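Written out below as structure tokens is the structure these notes cover.
Every protein chain except one is present and positioned as in the full complex.
Every chain is named by a letter (A, B and C) in the order it is written, and numbering of its residues begins at 1.
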Amino acid sequence: MGRATARSGLGASMKLWVTLAGRDTEVEFHAEGSRLWLEFEGRRLEADFRRLPDGEVYSLLIGGRSHEVRVSSAGSHLEVTLDGATLPVEVRHPLEKMLQSVEARSRVAGVEIVAAPMPGLVVAVRVKTGETVTPGQPVAVVEAMKMQNELSARHGGVVTEVLVAERTAVSAGQALVKISQAGS
Amino acid sequence: MGRATARSGLGASMKLWVTLAGRDTEVEFHAEGSRLWLEFEGRRLEADFRRLPDGEVYSLLIGGRSHEVRVSSAGSHLEVTLDGATLPVEVRHPLEKMLQSVEARSRVAGVEIVAAPMPGLVVAVRVKTGETVTPGQPVAVVEAMKMQNELSARHGGVVTEVLVAERTAVSAGQALVKISQAGS
Amino acid sequence: MLIANRGEIAVRVIRTLRELDITSIAVFSEPDREALHVLLADEAYPIGPGPASESYLHLECVIETARRTRADAIHPGYGFFAENAVFARACADAGLAFIGPPPEVIARLGDKLSAREVAAQAGAALVPASPQALTSLTDARSFADRAGYPILLKAALGGGGKGMRMVARQDELQAAWELARGEARAAFGDERLYAERYLERPRHVEAQILADASGRVTFLGERECSIQRRHQKLLEETPCFGLDERTRAALGETACRIAQAAGYRSAGTVEFLLDSDGRFYFLEVNTRLQVEHPVTEMTTGLDLVAEQIRIAEGGATSFGDQPPAPRGWAMEARILAEDPTAHFMPSVGPVARLRAPQGPGVRNDSGIYRGYQVPVFYDSLLAKLVVWAPDREGARRRLLRALDEYVLEGLHHNLVFHRWLVAHPRFVSGDLSTRFLDQHFRPSELAPGGDASEVALLAAALHARQERIAVTLPDGDGRRGSAWRWAEPRRAPGSGRR
Partner (left out) sequence: MLIANRGEIAVRVIRTLRELDITSIAVFSEPDREALHVLLADEAYPIGPGPASESYLHLECVIETARRTRADAIHPGYGFFAENAVFARACADAGLAFIGPPPEVIARLGDKLSAREVAAQAGAALVPASPQALTSLTDARSFADRAGYPILLKAALGGGGKGMRMVARQDELQAAWELARGEARAAFGDERLYAERYLERPRHVEAQILADASGRVTFLGERECSIQRRHQKLLEETPCFGLDERTRAALGETACRIAQAAGYRSAGTVEFLLDSDGRFYFLEVNTRLQVEHPVTEMTTGLDLVAEQIRIAEGGATSFGDQPPAPRGWAMEARILAEDPTAHFMPSVGPVARLRAPQGPGVRNDSGIYRGYQVPVFYDSLLAKLVVWAPDREGARRRLLRALDEYVLEGLHHNLVFHRWLVAHPRFVSGDLSTRFLDQHFRPSELAPGGDASEVALLAAALHARQERIAVTLPDGDGRRGSAWRWAEPRRAPGSGRR
């Protein structure tokens, strides 16, 4: 893979593609003994990436700067937590990236699902099947942690299904109301 | 086992022998639904023993008193840590206890081994093979964590073997000097 | 002493009880079996299932547990029964000392309308408000028409922002009315609302008072609590920046007069709105220990829970007639299980990793520990991060340092929000009001900067490389094959090997 300039067999030099919020970067690794350099975007920095004993967490020294990061797998991508923020990063082998670029995607469009953002209790459903809702119109109220949260339709359209009754406990992500988007 | 008065199959009632520093107690368990009572030394207390998510640690509510305990296995016995102190406890099935009482033990006697109490560096060996040492006589100095620790013979006798040289790194429990006890 | 509460405040009370050599008795609901207050208390007893109404708010069960465990007294913390006169009376009837003011004082000040009467009689200025509870939406509409929009709807028994809604225009009134009533019913079992005129850019300033058993009232300094979201305080500090000595003294005197007029005992807080012209208006009295009491403890050196207990025992305060002069500056950030990047949506989950900040001038009051599972039933306050320094800028920098140092993973929380807030130029300059977030907060500003993105990119690449190596297997010809760890099936047969 990559440039076959490996000095010492395993991992001496390799390359990966990483993508974060549209930023698409090639990272090349060069290992020499116990030291490791990264080349990316025309720069070259020494890296020391050490798994800490306390969970899925690393200490990363990159060009001397010290960072503590958590990296965890989230389905097809990785999630990196640092300084309290979590960032989704895709990592790909260069070959895989080539293949992906020719792949097409189909999307289920035209249906909006209003879902519970977190576990809680449905205290009100404000719409009925067949009713037309406008963008921003409240459709349900979910109580969680003593606060009542009003959930609204984002795009609006016609309510095709009401999936929960009032006073029902719901889990995070559970669909409450389906709305067929106007025009689709 | 024990009294076969179990109401609900598994674990409804059972008995164990526990020993701590010579105190030898029979503990009988009575489960009723999700509640559990312990009978021991003529007393009966309700217990709620819950494993905490943080390691091998339990929250124990015993007669309402709240304790946080770590219980870990140490070979043939258990070690219970509470309030910063670690106590060794033996737990036995009643049948096993009966069998053990008829067992005899052989002991290797008459040899004293002076061992490194922790990892460190041997900075001095004060005795030679064949030398007679008195009880309390220093035999070696091990430096660890910047302190020099003088190790002495407990019983004394004749040095039969010096197992390390000065300036050697030693690990915890490593034998340094063997002493054949006078009179054995 | 039994503590009829949970979370950080139960832990807070247990600490003082231990220092005073008083046995601490915790109670817990089923999902709270592993909560920190259960672990730290001397004794702990179950009182029912998760919903507060069946456990922490189950009056008979709490009183019965206190009786059964032979407690002499009950500390209610804040929330739950803290401002419930019926509970305070039930304690007295059961021969238990209630750590707080007498039931009739709670009743009189707990009802916002009678509290306003007391305050008015004591000479405090009031924000124009409906003279009694609104009986209908029409009532609310006619008050608003008289006083002018915007108005504020508030639960008569309210507190902590529950059952409170701002109404900017007439067409918002009906929806707000219903939401506020729903919340008031759910939180306090009483759906009565009242309304008041909404000031444009007020600051929320409150006076900490302590009334001893003989009725002597001491003012222990004010707290600035303007940083709020939906009437929920997020960050508090003491003293109040820019408050001149005359206004501070007047505020303290007014608070003491109100407490005296009400026959107050124990620790209490008199809340005011401070207008931009320096005038202040009485808001309400919180007849309990406040969430934000630690900032006052930091500047005065007092333990307010210990003072409450002394007073309940019929004694004087620890300082008699020489209250300590407040020293330096303190700030408190409420660490909530809420995601500030997603409309402050509450979050539950395990505390996967926790390393609280330490070092000079830092105090943590927390109800969580590593591995602890935050339950869904209660409010979202995980911990309070409190700092002290000789001056405001020192405290601000210390808070920022402590926030940077805070490691809390496994659930969403508002640490990035506090970092944004404490670094905000308007916060730095002390230009605060209860509208601060409306005016300045944009969730997009919480997005991590360019440096963080780069670090995340490289960390992900390094992790991928390392995990890949970790699962490599020998391959016959001396080279190695590797498998990717994460779930997505590889598309190219060669891409998983090298």
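Operating definition for what follows: contacts are C-beta pairs under 8 Å (C-beta built on N, C-alpha and C of every residue); 3 or more make two chains touch, one makes a residue touch a chain.
Note that the coordinates shown come from a computational prediction; the quantities given were computed from them, not determined experimentally.
Colleague: Specify the shown partners of the omitted chain in the complete complex.
Modeller: Among the chains that are shown, those touched by the missing chain are A, B, C.
Colleague: Thinking of the whole complex, not just what is shown, which of C:Arg230, C:Arg279, C:Arg355 or C:Arg426 touches the missing chain?
Modeller: C:Arg355
Colleague: For a quick check of understanding: of C:Arg67, C:Arg230, C:Arg279 or C:Arg327, which residue touches the chain that isn't displayed?
Modeller: C:Arg327
Colleague: Where does subunit B touch the missing chain, residue by residue?
Modeller: Where subunit B meets the chain not shown: residues 1, 9-11, 14, 16, 18, 20-21, 23, 25, 27, 29, 38, 40, 47, 49, 51, 54-55, 57-58, 60, 62, 65, 67-71, 73, 75-78, 80-85, 87, 89, 91, 93, 95-96, 99-100, 117-120, 123-124, 138, 141, 143-150.
Colleague: Which residue numbers on subunit C touch the omitted chain?
Modeller: Residues of subunit C in contact with the hidden chain: 11-12, 15-16, 18-21, 40, 294, 297, 301-303, 318, 324, 327-328, 355-356, 358-366, 369-370, 388-390, 394, 397-398, 400-401, 404-405.
Colleague: May I ask you to list the residues on subunit A that touch the chain which is not drawn?
Modeller: These residues of subunit A touch the chain that is not shown: 48, 50, 52-55, 59, 61, 64-66, 68.
Assume only the chains that are shown with their structure count from here on.
Colleague: With chain centres taken as the means of their Cα atoms, state the distance from subunit A to subunit B in Å.
Modeller: Going by mean C-alpha positions, subunit A sits 49 Å from subunit B.
Colleague: Which parts of subunit C, given as residue numbers and ranges, touch two or more other chains?
Modeller: Residue numbers touching two or more other chains: none in subunit C.
Colleague: Scan subunit B for residues touching two or more other chains and write them down.
Modeller: none
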